[in-house]
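Encoded as structure tokens, here's the structure I'll be asking about.
All protein chains but one are shown at their positions in the complex.
By written order: A and B. Residues from 1 in each chain.
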Amino acid sequence: MKFNNRNVFVDPSVKIGVNVKIGDNSIIYPNVFIGDNTIICNDCIIGEPPSVYYKDMDNYINPPTYISANSMIRSHCIIYAGSEFGEGLITGHRATIREKSKFGINCLISTLADVQGNCEVGDYSRLYSNVHVGEKTKIGKYVFVFPYTVFTNDPLPPSDVLLGATVGDYSIITIHCNILPGVHIGSNCLVGANSVVSRDIEDFSFAIGSPAKRKMDIREIPSKKDSYTNYYPWPNNFERGMPWEKIGFEEWTKLNTQS
Amino acid sequence: MKFNNRNVFVDPSVKIGVNVKIGDNSIIYPNVFIGDNTIICNDCIIGEPPSVYYKDMDNYINPPTYISANSMIRSHCIIYAGSEFGEGLITGHRATIREKSKFGINCLISTLADVQGNCEVGDYSRLYSNVHVGEKTKIGKYVFVFPYTVFTNDPLPPSDVLLGATVGDYSIITIHCNILPGVHIGSNCLVGANSVVSRDIEDFSFAIGSPAKRKMDIREIPSKKDSYTNYYPWPNNFERGMPWEKIGFEEWTKLNTQS
Partner (left out) sequence: MKFNNRNVFVDPSVKIGVNVKIGDNSIIYPNVFIGDNTIICNDCIIGEPPSVYYKDMDNYINPPTYISANSMIRSHCIIYAGSEFGEGLITGHRATIREKSKFGINCLISTLADVQGNCEVGDYSRLYSNVHVGEKTKIGKYVFVFPYTVFTNDPLPPSDVLLGATVGDYSIITIHCNILPGVHIGSNCLVGANSVVSRDIEDFSFAIGSPAKRKMDIREIPSKKDSYTNYYPWPNNFERGMPWEKIGFEEWTKLNTQS
């Protein structure tokens, strides 16, 4: 259905691993590396050149872009040159990821997500639909960012300062949050819907509101049903797609601490 | 302008009614049914296969997709296989609608709307720009959802629970609202801008805030101008595109109650 080699253009400089599929109407620009078993669906642009290209096209050299093995890029994504993704990347449709972004392994970048470049996102982190990540944002590992949350970076708009926010490992940021420039959200935090995070949030906080304030320790969040008692920290109770799948977080942590 | 048969691919299994137009660069995958007088504009994907396709492409069979008569799908939409739309569907550009979604007749799905699948939306309901509908959401008839409102479904993120919200007939949800998992918004409600709906809202409520609280009965909303007195319930005062157009809601209700 999707892989008929219709209107597909792959620059001769592109290095493609074994068992790779590229969908119809997709374009792979120069100096892209695509790892084994990766699927790039239809209508994608991989290795999109940044602004400097338009200033001197004749002498322009596209910086390298790394799409690693076992990845799945859904249709209509635009991935700029000069970005790097670990193995097992999954995207939704129409994600836009600008230059010099660095993602760890097994990340998710969902439909319409808009990553502005010069960002870092750690292993197993997930950006859901329409998440907007401003330049210089640094997101840790095992972080979930839910739809329509926006990371900003300009402390006095408009200015020339780029002050990215940072998020620690295992944190959950729910929908429609506003993460203001330079704030640090600790590890194992839960930020409630529609919050404006204007000050740092310490580890293990459940924070919500505008401005977002710590309401309690996440380990004290009351369960809605008996079965959910002590749901947070969530890695003890959720393992789908995580490296501790089938062995549990506690056992996995032990194994990783020993090594 | 739009219908030159350039780079159009329609699978031989597709059943197409009379007087149907399909725009340039559009792809119709297997087992799609398109009703009479329907227009599918350029750069659309209809019958997009869900994830299971990628696991075994050779043995994959695309589930049926029903686009009914008199519909108008604007450019760059992606509609997954296994969804079903009643007659008179209108979309904006770049809407994404995933599998097993079921829409009634005369619905609107506007530009950049993102419907995650396994949803139900009743007759004459309208999802405006950038509305995000999580899986398992159930929206009634004659419901208006305004831009950037998000329906969620995970009560303890991240978890494996999918608990969709429900919305009763004739309700209006304005912009940037956050509808939390499993809440029920009654019929004839009006939810104010930027609200976080975390608890059920009873019929005929005007609710707003974070968390959204009932402020008054919608029938008591003061009019801004004399001519708007008793504007709500809105069906008495708005009929464009509604089945009571030209006869009025009261008369239409009588006719429908009798039959």
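Assume a residue touches a chain if its C-beta (ideal position, glycine included) is under 8 Å from a C-beta of that chain, and two chains touch if they have at least 3 such contacts.
On a predicted model such as this, the values are computed, not experimentally measured, just so you know.
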Filtering A:E99, A:D114, A:D169 or A:E239 for touch with the omitted chain leaves A:D114
Answer key for B:P50, B:P63, B:P147 or B:P243 versus the chain not shown reads B:P147
Contacting the left-out chain: of B:S26, B:N130, B:T152 or B:T166, that is B:N130
Cross-chain touch to the chain not pictured, restricted to A:A165, A:L180 or A:I201, is A:L180
In the full complex, subunit B touches the hidden chain through residues 1-4, 6-7, 24-25, 39, 42-43, 72, 75-76, 93-94, 111-112, 129-130, 144, 146-148, 172, 174-176, 190, 193-194, 209-210, 224, 228, 231-232, 234, 237-238, 240
For subunit A, residues touching the missing partner are 7, 9, 11, 25, 27, 29-30, 43, 45, 48-49, 53-54, 57, 60, 62, 76, 78, 94, 96, 112, 114, 116, 130, 132, 148, 150, 152, 155-160, 176, 178, 180, 194, 196, 198, 210
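In this text, only the chains that are shown with their structure count from here on.
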Between subunit A and subunit B the C-alpha superposition rotation, given in steps of 5 degrees, amounts to 120
CA centroids of subunit A and subunit B: separation to the nearest Å works out as 28
